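Please read the structure below before turning to the comments.
A protein chain is absent from this complex, but the other protein chains hold their places.
A and B are the chain letters, set down in written order, and residue numbers restart from 1 in every chain.
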Amino acid sequence: MKTNPFLIAFAVLTFAFLIGPLIIIIGTSLSDTTYLTFPPQGISLRWYENIFEISAFRRTMVTSFLLAVGGTALSMLIGIPAAYAMARYRYELPAILGNIYVLPILIPEIVLGFSLMKSVAVGMDFPIMAALLVGHALLVLPYCVRVVGASLNAFDFSIEEAAVSLGCPRWKAFFTVVLPNVRAGIIAGFILAFITSLNDVSISIFLTGPGVSTLPIQLLAHMEQFFDPTIASVSVLLMFVTVGVMAIVERTLGLTFLTK
Amino acid sequence: MTPRLRAWALSAPALLLVLLFLGLPVLSTLTTTFGDPKGPFSQYAAFFNSRFRMTVLWRTMEVAVITTTISLVVGFMTAWVVARAPSRIKSLLIIAAVFPLLTGVVVRSFAWLIILGKNGILNDTLIWLGVITEPLSMLYTQFSVTIAMVYLFVPLMILTLVGVLEGIPQDLTEAAASLGATPAATFRQVILPMAVPGLIVGSVLVFTGSFTSYATPQLLGGERQMMMGTFLYQRAMVTFDWVGASTIAAVMVVVTLTTVLAMSKLARRLNPVAG
Partner (left out) sequence: MTVSLTLSGITAHYGTTKVLEDLDLHVNEGELVSLLGSSGCGKTTTLRLVAGFLEPTTGTIQLGERDLTRLPAHARNIGLVFQTYALFPHLTVRDNVAFGLKQRGIGAAERRKRAETMIDRVGLTDFADRHPANLSGGQRQRVALARALVIEPPLLMFDEPLSNLDAKLRVDMRVEIRRLQQANGTTALYVTHDQEEAFSISDRVAIMNAGKIMQLDTPEVLYSRPANTFVADFVGFENMIPLRAVAEAGDAVRAEMPGGAILTLPKSQFTVPSKDFILATRPEGLLAAQSGEGIPTTLGLRTYLGRAYQYQCDTPAGEVKANGPLAQPFDSGTQAVLIPQPEQCCLLSA
(Lines give C-alpha, C1' and ligand atoms only; values in the text may rest on other atoms or scores of the structure.)
Protein backbone atom coordinates (compact mmCIF):
# COMPACT_ATOMS: atom_id res chain seq x y z
CA MET A 1 0.00 0.00 0.00
CA LYS A 2 1.42 3.34 -0.96
CA THR A 3 1.72 6.08 1.61
CA ASN A 4 -0.47 9.15 1.29
CA PRO A 5 1.57 11.88 -0.46
CA PHE A 6 0.22 14.52 1.91
CA LEU A 7 1.69 12.57 4.81
CA ILE A 8 4.99 12.28 3.03
CA ALA A 9 5.07 16.03 2.49
CA PHE A 10 4.29 16.51 6.15
CA ALA A 11 7.08 14.18 7.17
CA VAL A 12 9.50 16.06 4.96
CA LEU A 13 8.48 19.31 6.64
CA THR A 14 8.93 17.73 10.05
CA PHE A 15 12.43 16.58 9.28
CA ALA A 16 13.25 20.02 7.88
CA PHE A 17 11.96 21.41 11.17
CA LEU A 18 14.23 19.02 13.08
CA ILE A 19 17.39 19.50 11.10
CA GLY A 20 16.99 23.14 10.11
CA PRO A 21 17.83 24.75 13.45
CA LEU A 22 20.98 22.65 13.71
CA ILE A 23 22.09 23.88 10.31
CA ILE A 24 21.37 27.41 11.44
CA ILE A 25 23.67 26.92 14.39
CA ILE A 26 26.41 25.63 12.13
CA GLY A 27 25.98 28.65 9.89
CA THR A 28 25.96 31.05 12.79
CA SER A 29 29.20 29.60 14.14
CA LEU A 30 31.01 30.50 10.94
CA SER A 31 29.92 34.12 10.91
CA ASP A 32 32.65 36.72 11.01
CA THR A 33 30.64 38.94 13.33
CA THR A 34 30.64 39.41 17.08
CA TYR A 35 26.94 38.89 17.25
CA LEU A 36 24.78 35.93 16.36
CA THR A 37 23.36 36.19 12.90
CA PHE A 38 22.07 33.90 10.20
CA PRO A 39 22.83 33.73 7.35
CA PRO A 40 26.45 34.22 8.39
CA GLN A 41 28.15 37.39 7.26
CA GLY A 42 31.62 36.49 6.14
CA ILE A 43 33.07 33.08 6.86
CA SER A 44 35.57 32.68 9.64
CA LEU A 45 36.77 30.04 12.03
CA ARG A 46 37.68 32.54 14.72
CA TRP A 47 34.86 31.50 16.98
CA TYR A 48 36.25 27.98 16.97
CA GLU A 49 39.63 29.28 17.92
CA ASN A 50 37.99 31.32 20.62
CA ILE A 51 36.74 28.20 22.34
CA PHE A 52 40.23 27.11 23.11
CA GLU A 53 41.31 30.57 24.15
CA ILE A 54 38.72 30.71 26.88
CA SER A 55 40.12 28.80 29.83
CA ALA A 56 36.67 28.17 31.23
CA PHE A 57 35.76 26.21 28.10
CA ARG A 58 39.04 24.33 28.10
CA ARG A 59 38.61 23.33 31.70
CA THR A 60 34.96 22.39 31.45
CA MET A 61 35.52 20.32 28.33
CA VAL A 62 38.01 18.25 30.24
CA THR A 63 35.74 18.04 33.25
CA SER A 64 32.75 17.00 31.18
CA PHE A 65 34.77 14.38 29.39
CA LEU A 66 36.20 12.98 32.60
CA LEU A 67 32.79 12.95 34.21
CA ALA A 68 31.23 11.22 31.24
CA VAL A 69 33.92 8.55 31.12
CA GLY A 70 34.21 8.19 34.88
CA GLY A 71 30.52 8.31 35.60
CA THR A 72 29.72 5.82 32.88
CA ALA A 73 32.56 3.55 33.90
CA LEU A 74 31.41 3.59 37.50
CA SER A 75 27.86 2.97 36.43
CA MET A 76 28.89 0.08 34.20
CA LEU A 77 31.04 -1.38 36.93
CA ILE A 78 28.11 -1.72 39.26
CA GLY A 79 25.40 -1.91 36.63
CA ILE A 80 26.65 -4.88 34.64
CA PRO A 81 26.79 -7.23 37.64
CA ALA A 82 23.32 -6.05 38.64
CA ALA A 83 21.97 -6.68 35.14
CA TYR A 84 23.70 -10.06 35.04
CA ALA A 85 22.17 -11.01 38.37
CA MET A 86 18.70 -10.06 37.14
CA ALA A 87 19.04 -12.08 33.96
CA ARG A 88 20.78 -15.08 35.41
CA TYR A 89 19.08 -15.31 38.80
CA ARG A 90 15.64 -14.23 37.73
CA TYR A 91 13.88 -16.40 40.29
CA GLU A 92 16.10 -15.61 43.23
CA LEU A 93 15.60 -11.88 43.00
CA PRO A 94 12.40 -9.87 43.38
CA ALA A 95 11.23 -8.24 40.17
CA ILE A 96 11.03 -4.87 41.81
CA LEU A 97 14.81 -4.60 41.64
CA GLY A 98 14.50 -3.77 37.97
CA ASN A 99 12.31 -0.82 38.85
CA ILE A 100 14.77 0.38 41.47
CA TYR A 101 17.59 0.64 38.96
CA VAL A 102 15.35 2.71 36.73
CA LEU A 103 14.41 5.19 39.46
CA PRO A 104 16.80 7.88 38.18
CA ILE A 105 14.54 8.09 35.12
CA LEU A 106 11.28 8.00 37.04
CA ILE A 107 12.29 10.74 39.47
CA PRO A 108 12.49 14.14 37.77
CA GLU A 109 16.13 14.94 37.13
CA ILE A 110 15.89 18.34 38.66
CA VAL A 111 14.49 16.89 41.87
CA LEU A 112 17.36 14.42 41.91
CA GLY A 113 19.90 17.16 41.34
CA PHE A 114 18.47 19.28 44.11
CA SER A 115 18.30 16.37 46.53
CA LEU A 116 21.86 15.36 45.74
CA MET A 117 23.05 18.86 46.40
CA LYS A 118 21.16 19.12 49.64
CA SER A 119 21.90 15.71 51.12
CA VAL A 120 25.16 14.66 49.52
CA ALA A 121 27.18 17.69 48.55
CA VAL A 122 26.16 19.65 51.59
CA GLY A 123 24.72 17.05 53.96
CA MET A 124 27.49 14.49 53.55
CA ASP A 125 30.06 17.14 52.78
CA PHE A 126 31.17 15.54 49.53
CA PRO A 127 33.81 17.28 47.44
CA ILE A 128 32.28 18.74 44.27
CA MET A 129 33.85 16.34 41.82
CA ALA A 130 32.86 13.33 43.88
CA ALA A 131 29.28 14.55 44.11
CA LEU A 132 29.20 15.15 40.37
CA LEU A 133 30.60 11.69 39.74
CA VAL A 134 27.97 10.09 41.91
CA GLY A 135 25.26 12.20 40.33
CA HIS A 136 26.26 11.26 36.81
CA ALA A 137 26.73 7.61 37.68
CA LEU A 138 23.19 7.60 39.04
CA LEU A 139 21.92 9.45 36.01
CA VAL A 140 23.18 6.86 33.58
CA LEU A 141 22.62 3.74 35.67
CA PRO A 142 19.28 2.97 33.99
CA TYR A 143 20.97 2.88 30.60
CA CYS A 144 23.74 0.63 31.82
CA VAL A 145 21.38 -1.79 33.49
CA ARG A 146 18.54 -1.81 30.99
CA VAL A 147 20.47 -1.83 27.73
CA VAL A 148 23.00 -4.40 28.92
CA GLY A 149 20.10 -6.26 30.51
CA ALA A 150 18.35 -6.53 27.16
CA SER A 151 21.43 -8.15 25.68
CA LEU A 152 21.70 -10.48 28.64
CA ASN A 153 18.09 -11.52 28.35
CA ALA A 154 18.78 -12.62 24.81
CA PHE A 155 21.86 -14.50 25.97
CA ASP A 156 21.77 -18.26 26.17
CA PHE A 157 23.17 -19.02 29.60
CA SER A 158 23.71 -22.65 28.76
CA ILE A 159 26.90 -21.47 27.08
CA GLU A 160 28.13 -20.33 30.46
CA GLU A 161 27.15 -23.64 32.02
CA ALA A 162 29.00 -25.47 29.26
CA ALA A 163 32.12 -23.49 30.08
CA VAL A 164 31.81 -24.27 33.76
CA SER A 165 31.26 -27.94 33.05
CA LEU A 166 34.47 -27.91 31.02
CA GLY A 167 36.39 -26.73 34.05
CA CYS A 168 36.28 -22.95 33.77
CA PRO A 169 35.77 -21.16 37.11
CA ARG A 170 32.58 -19.12 37.19
CA TRP A 171 34.18 -15.69 37.43
CA LYS A 172 36.47 -16.49 34.51
CA ALA A 173 33.56 -17.79 32.48
CA PHE A 174 31.85 -14.44 32.96
CA PHE A 175 34.74 -12.56 31.40
CA THR A 176 35.56 -15.01 28.65
CA VAL A 177 32.13 -16.30 27.66
CA VAL A 178 29.39 -13.93 28.82
CA LEU A 179 30.85 -10.47 28.34
CA PRO A 180 32.09 -10.93 24.77
CA ASN A 181 28.63 -12.06 23.75
CA VAL A 182 26.85 -9.07 25.20
CA ARG A 183 29.36 -6.68 23.71
CA ALA A 184 26.67 -5.00 21.63
CA GLY A 185 24.59 -4.16 24.68
CA ILE A 186 27.57 -2.85 26.59
CA ILE A 187 28.67 -0.63 23.74
CA ALA A 188 25.17 0.69 23.16
CA GLY A 189 24.70 1.30 26.87
CA PHE A 190 28.04 3.01 27.15
CA ILE A 191 27.33 5.28 24.22
CA LEU A 192 23.90 6.32 25.45
CA ALA A 193 25.24 6.87 28.95
CA PHE A 194 28.21 8.86 27.72
CA ILE A 195 26.07 11.18 25.64
CA THR A 196 23.53 11.61 28.41
CA SER A 197 26.23 12.54 30.87
CA LEU A 198 27.94 14.89 28.46
CA ASN A 199 24.73 16.79 27.79
CA ASP A 200 23.33 16.81 31.29
CA VAL A 201 22.13 20.06 32.77
CA SER A 202 19.50 19.36 35.41
CA ILE A 203 21.76 17.47 37.77
CA SER A 204 25.00 19.28 37.06
CA ILE A 205 23.48 22.68 37.63
CA PHE A 206 23.05 21.93 41.31
CA LEU A 207 26.39 20.29 41.85
CA THR A 208 28.79 22.53 39.97
CA GLY A 209 30.61 25.11 41.97
CA PRO A 210 33.51 27.55 41.92
CA GLY A 211 36.18 26.13 39.67
CA VAL A 212 34.34 22.97 38.77
CA SER A 213 31.80 23.08 36.03
CA THR A 214 30.63 21.07 33.06
CA LEU A 215 30.54 22.15 29.45
CA PRO A 216 26.74 22.56 29.15
CA ILE A 217 26.63 24.62 32.33
CA GLN A 218 29.51 26.73 31.13
CA LEU A 219 27.69 27.20 27.88
CA LEU A 220 24.65 28.47 29.72
CA ALA A 221 26.77 30.88 31.72
CA HIS A 222 28.54 32.12 28.61
CA MET A 223 25.19 32.72 26.97
CA GLU A 224 24.13 34.94 29.81
CA GLN A 225 27.36 36.89 29.83
CA PHE A 226 28.52 37.19 26.24
CA PHE A 227 25.97 35.81 23.78
CA ASP A 228 28.44 35.59 20.93
CA PRO A 229 29.06 33.02 18.20
CA THR A 230 31.35 31.03 20.52
CA ILE A 231 28.17 29.44 21.80
CA ALA A 232 27.41 28.29 18.29
CA SER A 233 30.88 26.91 17.71
CA VAL A 234 30.86 24.99 20.99
CA SER A 235 27.47 23.64 19.95
CA VAL A 236 28.90 22.51 16.64
CA LEU A 237 31.77 20.85 18.47
CA LEU A 238 29.27 18.97 20.59
CA MET A 239 27.42 17.98 17.43
CA PHE A 240 30.65 16.56 16.04
CA VAL A 241 31.06 14.47 19.14
CA THR A 242 27.53 13.20 18.64
CA VAL A 243 28.21 12.35 15.00
CA GLY A 244 31.36 10.52 16.02
CA VAL A 245 29.45 8.55 18.59
CA MET A 246 26.69 7.70 16.16
CA ALA A 247 29.29 6.49 13.67
CA ILE A 248 30.62 4.12 16.30
CA VAL A 249 27.14 2.83 17.03
CA GLU A 250 26.43 2.38 13.33
CA ARG A 251 29.66 0.49 12.87
CA THR A 252 29.11 -1.89 15.75
CA LEU A 253 25.37 -2.23 15.98
CA GLY A 254 23.37 -0.59 13.26
CA LEU A 255 21.29 2.42 14.07
CA THR A 256 17.78 0.95 14.02
CA PHE A 257 18.73 -0.47 17.41
CA LEU A 258 17.51 2.81 18.82
CA THR A 259 13.87 2.34 17.85
CA LYS A 260 13.61 -0.56 20.26
CA MET B 1 28.10 -19.38 47.77
CA THR B 2 24.48 -20.13 47.07
CA PRO B 3 22.90 -18.71 43.94
CA ARG B 4 20.68 -16.43 45.98
CA LEU B 5 23.58 -15.01 47.92
CA ARG B 6 25.55 -14.54 44.75
CA ALA B 7 22.63 -12.77 43.11
CA TRP B 8 22.29 -10.34 45.99
CA ALA B 9 26.03 -9.77 46.19
CA LEU B 10 26.15 -8.83 42.52
CA SER B 11 23.17 -6.52 42.90
CA ALA B 12 24.32 -4.91 46.12
CA PRO B 13 26.57 -2.13 44.77
CA ALA B 14 23.91 -0.86 42.35
CA LEU B 15 21.23 -1.09 45.00
CA LEU B 16 23.40 0.75 47.48
CA LEU B 17 24.13 3.50 45.00
CA VAL B 18 20.47 4.04 44.30
CA LEU B 19 19.23 3.73 47.85
CA LEU B 20 21.99 5.78 49.42
CA PHE B 21 22.32 8.51 46.84
CA LEU B 22 18.86 8.65 45.39
CA GLY B 23 16.46 7.03 47.82
CA LEU B 24 17.63 8.75 50.96
CA PRO B 25 18.25 12.19 49.48
CA VAL B 26 14.91 12.32 47.68
CA LEU B 27 13.11 11.00 50.72
CA SER B 28 14.85 13.64 52.78
CA THR B 29 13.72 16.30 50.35
CA LEU B 30 10.15 15.09 50.56
CA THR B 31 10.10 14.87 54.31
CA THR B 32 11.59 18.34 54.64
CA THR B 33 8.32 19.64 53.31
CA PHE B 34 6.51 18.30 56.32
CA GLY B 35 8.86 19.86 58.82
CA ASP B 36 7.47 23.36 58.92
CA PRO B 37 6.79 24.42 62.54
CA LYS B 38 3.44 25.80 61.37
CA GLY B 39 2.27 22.29 60.66
CA PRO B 40 3.12 19.31 58.43
CA PHE B 41 0.99 20.47 55.52
CA SER B 42 1.50 24.17 55.88
CA GLN B 43 4.03 24.24 53.09
CA TYR B 44 1.54 22.66 50.74
CA ALA B 45 -1.19 24.98 51.88
CA ALA B 46 1.11 27.91 51.18
CA PHE B 47 1.87 26.47 47.79
CA PHE B 48 -1.66 25.95 46.64
CA ASN B 49 -2.83 29.23 48.11
CA SER B 50 -0.14 31.26 46.43
CA ARG B 51 -1.37 32.79 43.21
CA PHE B 52 2.12 32.98 41.85
CA ARG B 53 2.91 29.36 42.58
CA MET B 54 -0.34 28.15 41.08
CA THR B 55 0.35 30.22 37.98
CA VAL B 56 3.68 28.53 37.64
CA LEU B 57 2.09 25.13 38.11
CA TRP B 58 -0.68 25.73 35.60
CA ARG B 59 1.68 27.25 33.09
CA THR B 60 3.96 24.23 33.32
CA MET B 61 0.97 21.91 32.94
CA GLU B 62 -0.28 23.86 29.97
CA VAL B 63 3.06 23.85 28.20
CA ALA B 64 3.48 20.15 28.92
CA VAL B 65 0.02 19.27 27.61
CA ILE B 66 0.41 21.37 24.48
CA THR B 67 3.87 19.97 23.85
CA THR B 68 2.60 16.45 24.28
CA THR B 69 -0.37 16.96 22.00
CA ILE B 70 1.63 18.54 19.20
CA SER B 71 4.39 15.95 19.54
CA LEU B 72 1.81 13.19 19.40
CA VAL B 73 0.17 14.43 16.22
CA VAL B 74 3.37 15.43 14.46
CA GLY B 75 5.20 12.37 15.73
CA PHE B 76 2.54 9.89 14.73
CA MET B 77 2.18 11.21 11.20
CA THR B 78 5.93 11.29 10.73
CA ALA B 79 6.41 7.85 12.30
CA TRP B 80 3.78 6.49 9.93
CA VAL B 81 5.78 7.64 6.93
CA VAL B 82 9.06 6.40 8.39
CA ALA B 83 7.69 2.97 9.31
CA ARG B 84 6.52 2.39 5.74
CA ALA B 85 9.55 3.85 4.01
CA PRO B 86 11.83 1.58 1.94
CA SER B 87 14.66 0.37 4.14
CA ARG B 88 17.44 2.57 2.83
CA ILE B 89 15.42 5.72 3.27
CA LYS B 90 14.12 4.49 6.58
CA SER B 91 17.65 4.20 7.98
CA LEU B 92 18.40 7.73 6.88
CA LEU B 93 15.23 9.04 8.43
CA ILE B 94 15.93 7.31 11.70
CA ILE B 95 19.39 8.80 11.79
CA ALA B 96 17.82 12.19 11.10
CA ALA B 97 15.52 11.67 14.07
CA VAL B 98 18.18 10.29 16.39
CA PHE B 99 20.74 13.00 15.74
CA PRO B 100 18.77 15.82 17.36
CA LEU B 101 18.03 13.54 20.29
CA LEU B 102 21.68 12.97 20.99
CA THR B 103 22.50 16.64 20.62
CA GLY B 104 22.23 18.25 24.04
CA VAL B 105 19.31 20.18 25.39
CA VAL B 106 21.38 23.36 25.64
CA VAL B 107 22.30 23.29 21.97
CA ARG B 108 18.77 22.54 20.87
CA SER B 109 17.24 25.27 23.01
CA PHE B 110 19.92 27.73 21.99
CA ALA B 111 18.91 27.24 18.35
CA TRP B 112 15.53 28.76 19.11
CA LEU B 113 17.16 31.69 20.84
CA ILE B 114 18.78 32.51 17.55
CA ILE B 115 15.69 31.84 15.48
CA LEU B 116 13.19 33.72 17.59
CA GLY B 117 15.35 36.66 18.62
CA LYS B 118 14.66 40.25 17.55
CA ASN B 119 17.39 39.85 14.93
CA GLY B 120 16.53 36.25 14.40
CA ILE B 121 15.60 34.46 11.20
CA LEU B 122 11.91 34.30 11.89
CA ASN B 123 11.63 38.04 12.35
CA ASP B 124 13.90 38.68 9.37
CA THR B 125 11.80 36.41 7.18
CA LEU B 126 8.51 37.91 8.31
CA ILE B 127 9.79 41.43 7.66
CA TRP B 128 11.15 40.36 4.29
CA LEU B 129 7.79 38.83 3.40
CA GLY B 130 6.13 42.06 4.38
CA VAL B 131 3.96 40.44 7.04
CA ILE B 132 5.28 42.79 9.72
CA THR B 133 7.32 45.99 9.74
CA GLU B 134 8.77 45.87 13.23
CA PRO B 135 10.46 42.76 14.67
CA LEU B 136 8.22 40.86 17.07
CA SER B 137 9.33 40.14 20.59
CA MET B 138 8.92 36.40 20.60
CA LEU B 139 11.36 35.33 23.28
CA TYR B 140 10.50 34.85 26.92
CA THR B 141 6.95 33.99 26.01
CA GLN B 142 4.98 30.80 26.50
CA PHE B 143 5.14 30.47 22.72
CA SER B 144 8.93 30.40 22.61
CA VAL B 145 9.15 27.88 25.44
CA THR B 146 6.52 25.66 23.85
CA ILE B 147 8.04 25.61 20.42
CA ALA B 148 11.47 24.82 21.83
CA MET B 149 9.92 22.03 23.90
CA VAL B 150 8.16 20.59 20.89
CA TYR B 151 11.48 20.71 19.07
CA LEU B 152 13.04 18.85 21.94
CA PHE B 153 10.50 16.07 22.17
CA VAL B 154 9.25 15.36 18.66
CA PRO B 155 12.26 13.14 17.86
CA LEU B 156 11.59 11.08 20.97
CA MET B 157 7.97 10.64 19.98
CA ILE B 158 8.89 9.72 16.41
CA LEU B 159 11.31 7.02 17.49
CA THR B 160 8.91 5.59 20.07
CA LEU B 161 6.07 5.46 17.57
CA VAL B 162 8.12 3.96 14.76
CA GLY B 163 8.85 1.10 17.15
CA VAL B 164 5.17 0.80 17.95
CA LEU B 165 4.05 0.79 14.33
CA GLU B 166 6.67 -1.75 13.35
CA GLY B 167 5.37 -3.96 16.11
CA ILE B 168 2.07 -4.31 14.30
CA PRO B 169 2.35 -7.42 12.13
CA GLN B 170 1.96 -6.92 8.41
CA ASP B 171 -0.43 -9.78 7.99
CA LEU B 172 -3.02 -8.02 10.13
CA THR B 173 -3.37 -5.21 7.64
CA GLU B 174 -3.56 -7.79 4.87
CA ALA B 175 -6.22 -9.74 6.72
CA ALA B 176 -8.24 -6.58 7.23
CA ALA B 177 -8.00 -5.74 3.53
CA SER B 178 -8.98 -9.26 2.52
CA LEU B 179 -12.09 -8.85 4.67
CA GLY B 180 -13.04 -5.72 2.81
CA ALA B 181 -11.55 -2.94 4.94
CA THR B 182 -10.41 0.10 2.99
CA PRO B 183 -7.04 1.56 4.02
CA ALA B 184 -8.86 4.17 6.09
CA ALA B 185 -10.99 1.54 7.82
CA THR B 186 -7.93 -0.60 8.48
CA PHE B 187 -6.23 2.35 10.10
CA ARG B 188 -9.20 3.20 12.27
CA GLN B 189 -10.19 -0.31 13.30
CA VAL B 190 -6.91 -2.19 13.41
CA ILE B 191 -3.82 -0.02 13.45
CA LEU B 192 -4.90 2.77 15.71
CA PRO B 193 -6.29 0.53 18.49
CA MET B 194 -3.14 -1.52 18.43
CA ALA B 195 -0.95 1.56 18.53
CA VAL B 196 -2.75 3.16 21.44
CA PRO B 197 -0.69 1.59 24.25
CA GLY B 198 2.48 2.77 22.55
CA LEU B 199 0.99 6.19 21.97
CA ILE B 200 0.31 6.39 25.68
CA VAL B 201 3.86 5.42 26.57
CA GLY B 202 5.23 8.07 24.23
CA SER B 203 2.89 10.67 25.63
CA VAL B 204 3.89 9.92 29.19
CA LEU B 205 7.55 10.26 28.30
CA VAL B 206 7.01 13.59 26.61
CA PHE B 207 4.66 14.93 29.27
CA THR B 208 6.89 14.13 32.22
CA GLY B 209 9.96 15.28 30.32
CA SER B 210 8.49 18.63 29.43
CA PHE B 211 6.85 19.09 32.82
CA THR B 212 10.14 18.68 34.67
CA SER B 213 12.33 20.47 32.14
CA TYR B 214 14.82 23.08 33.32
CA ALA B 215 17.21 24.22 30.58
CA THR B 216 14.60 25.04 27.96
CA PRO B 217 12.35 27.17 30.17
CA GLN B 218 15.45 28.82 31.57
CA LEU B 219 16.76 29.85 28.17
CA LEU B 220 13.54 30.65 26.41
CA GLY B 221 11.26 31.64 29.23
CA GLY B 222 13.50 33.24 31.76
CA GLU B 223 11.93 34.84 34.79
CA ARG B 224 8.92 36.09 32.95
CA GLN B 225 7.80 32.56 32.14
CA MET B 226 8.71 30.79 35.31
CA MET B 227 8.04 27.08 35.19
CA MET B 228 8.34 24.38 37.81
CA GLY B 229 11.92 23.49 36.88
CA THR B 230 13.26 27.02 36.84
CA PHE B 231 11.19 27.84 39.90
CA LEU B 232 12.76 25.02 41.84
CA TYR B 233 16.24 26.16 40.88
CA GLN B 234 15.51 29.73 41.81
CA ARG B 235 14.14 28.79 45.23
CA ALA B 236 17.09 26.50 45.88
CA MET B 237 20.08 28.39 44.54
CA VAL B 238 19.04 32.01 44.45
CA THR B 239 16.74 32.47 47.42
CA PHE B 240 18.18 29.55 49.37
CA ASP B 241 14.66 28.64 50.45
CA TRP B 242 15.31 24.94 50.59
CA VAL B 243 12.04 24.08 52.20
CA GLY B 244 10.16 25.94 49.50
CA ALA B 245 12.26 24.25 46.85
CA SER B 246 11.52 20.86 48.43
CA THR B 247 7.82 21.59 48.24
CA ILE B 248 8.10 22.34 44.55
CA ALA B 249 10.07 19.15 44.13
CA ALA B 250 7.41 17.19 45.97
CA VAL B 251 4.65 18.57 43.74
CA MET B 252 6.72 17.63 40.68
CA VAL B 253 7.21 14.10 41.93
CA VAL B 254 3.51 13.68 42.68
CA VAL B 255 2.46 14.98 39.27
CA THR B 256 4.88 12.78 37.35
CA LEU B 257 4.25 9.69 39.41
CA THR B 258 0.48 10.11 39.14
CA THR B 259 0.73 10.58 35.40
CA VAL B 260 2.89 7.50 34.97
CA LEU B 261 0.65 5.32 37.11
CA ALA B 262 -2.61 6.59 35.59
CA MET B 263 -1.32 6.12 32.08
CA SER B 264 0.00 2.63 32.80
CA LYS B 265 -3.39 1.64 34.08
CA LEU B 266 -5.07 3.18 31.05
CA ALA B 267 -2.70 1.43 28.69
CA ARG B 268 -3.31 -1.90 30.33
CA ARG B 269 -7.06 -1.44 30.21
CA LEU B 270 -7.11 -0.44 26.55
CA ASN B 271 -5.09 -3.46 25.58
CA PRO B 272 -6.55 -6.51 27.30
CA VAL B 273 -4.11 -8.68 25.42
CA ALA B 274 -1.15 -6.91 27.02
CA GLY B 275 0.71 -8.13 23.95
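FYI, contacts are C-beta pairs under 8 Å (C-beta built on N, C-alpha and C of every residue); 3 or more make two chains touch, one makes a residue touch a chain.
This one's a predicted model, so the numbers in the text were calculated from it and none came from an experiment.
Engineer: Name every displayed chain that the left-out chain is in contact with.
Structural biologist: B
Engineer: Who touches the missing chain here, B:V131, B:L179 or B:V238?
Structural biologist: Considering the complete complex, B:L179 is the one touching the chain left out.
Engineer: Taking the entire complex into account, which one of B:L139, B:M194 or B:M227 touches the absent chain?
Structural biologist: B:M194
Engineer: Considering the whole complex, not just the chains shown, which residues of subunit B touch the missing one?
Structural biologist: Within subunit B, the residues touching the omitted chain are 169, 171-172, 174-183, 185-186, 189-190, 193-194, 271-275.
What we mean here is this: only the chains that are shown with their structure count from here on.
Engineer: Centroid from C-alpha atoms only, then distance subunit A to subunit B, rounded to Å. What do you get?
Structural biologist: That pair's centroid distance is 18 Å.
Engineer: For subunit A, which residues count as touching subunit B in their complex?
Structural biologist: Spelled out, the residues of subunit A in touch with subunit B are 1, 3, 7-8, 10-11, 14-15, 17-19, 21-22, 24-25, 28, 35-38, 77-79, 81-82, 84-86, 88-89, 92-93, 97, 100-101, 103-104, 106-112, 114-120, 123, 134-135, 137-138, 141, 145, 195, 198-199, 201-202, 205-206, 216, 219-220, 223, 231-232, 235, 238-239, 242-243, 245-246, 255-256, 258-260.
Engineer: For subunit B, which residues count as touching subunit A in their complex?
Structural biologist: Of all residues in subunit B, those touching subunit A are 3-4, 6-8, 10-11, 13-15, 17-19, 21-26, 28-29, 74, 77-78, 80-82, 84-85, 90-91, 93-100, 102-108, 110-115, 117, 119-121, 151, 154-155, 158-159, 162-163, 166, 173, 183, 208, 211-212, 214-215, 218-219, 229, 232-233, 236-237, 242, 245-246, 249, 252-253, 256-257, 260.
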